[in-house]
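Here's the structure we're looking at; comments come further down.
The complex is shown incomplete by one protein chain, all other protein chains being positioned as in the whole.
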Amino acid sequence: MLHIVNKSPYEKNSVASCLAHAQQGGAVLLIEDAVYAATKGNAAEAAVRRAMQALPVYALGPDLEARGVQGSVIDGVQVVDYGGFVDLVAEHRTSQSWL
Amino acid sequence: MSQVEEETAVEAEVQAVVKKFMFVNRKAPYGTIYALEGLEVVLISAAFDQDVSLAFLDDGVYQLLKGQQTKALEVKNFSPTYRALEGYDVEKLYVERESLEARGIREDQLLVPVQVVSAKEMAELMEQQDVIIGF
Partner (left out) sequence: MKIGLLINEGPYNHQAADTAYQFARAALAKGHEVQRVFFYNDGVNNASKLTEPPQDDRHIVNRWSKLAEEHGTDLVVCVAAGLRRGLVDDNLAPGFRISGLGQLVETGIESDRLVVFGD
């Protein structure tokens, strides 16, 4: 399953909740305000690093750039564009948006 | 084929497919409309004879608390709708144990019979679905 999260880890528990349910074989895509979870030093960094041991974590490039944080992405988080977003949706049988 | 025949054929084809739909509820009732409008989608999906289940986790578990009284708010109390789900053959209601415990809620405080599952079990249930809709 592709897990899509869109809210900052400081605003909602969506990132945490998502990571608590994402399983091996799936993937996590951080979009919109959730891209902050992909930045070094943020509250969700440890959880994101732990998750990456089991499944890939992606962040949407345009959202990182809009927020000026494209330079501080956690090592191992893969940056994709909207085309990559589409590819992830096609690759996984289902998607779930953690709103 | 005439338009009517074609539409009927598509409808029949669509009806023949049964997918596993899971509606994920993570938000509390009344503070936002998502609980109420989410329920309306559930009722419609039952009419399409799909394999429907509901998941309640995080603040979504609050939707199922007994004793909701909305008179002073002057908003519709839609909690009785959860009891009506059974009549629509929607009987798979999964509630996450960790979310209940974090909120100090016991199963006997819920207004409908549910299956309490762990986060891990919930994750596995989610993996089995064909379509997941959350608000």
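The letters A and B name the chains in turn, as written, and every chain counts its residues from 1.
The rule we apply is simple: a contact is a pair of C-beta atoms (placed from the backbone, for glycine too) under 8 Å apart; a residue touches a chain by one contact, two chains touch by 3 or more.
Please read all numbers here as calculations on a predicted model, not as lab measurements.
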Cross-chain touch to the chain not pictured, restricted to B:41, B:65, B:105 or B:119, is B:41
Had the left-out chain been drawn, it would touch chain A at residues 4, 6, 31-33, 62, 81-83, 85-87, 89-90, 94-97, 99
On chain B, the omitted chain is touched by residues 14, 17, 19, 21, 32-34, 37, 40-41, 44-45, 47-48, 50, 130-135
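Basically, only the chains that are shown with their structure count from here on.
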Chain-centre distance (mean CA atoms) for chain A and chain B, in whole Å, is 26
In their shared complex, chain B is touched by residues of chain A numbered 1, 13-14, 17, 20-23, 26, 93-99
Within their complex, chain B touches chain A through residues 24, 26, 57-58, 119, 122-124, 126-127, 129-132, 134-135
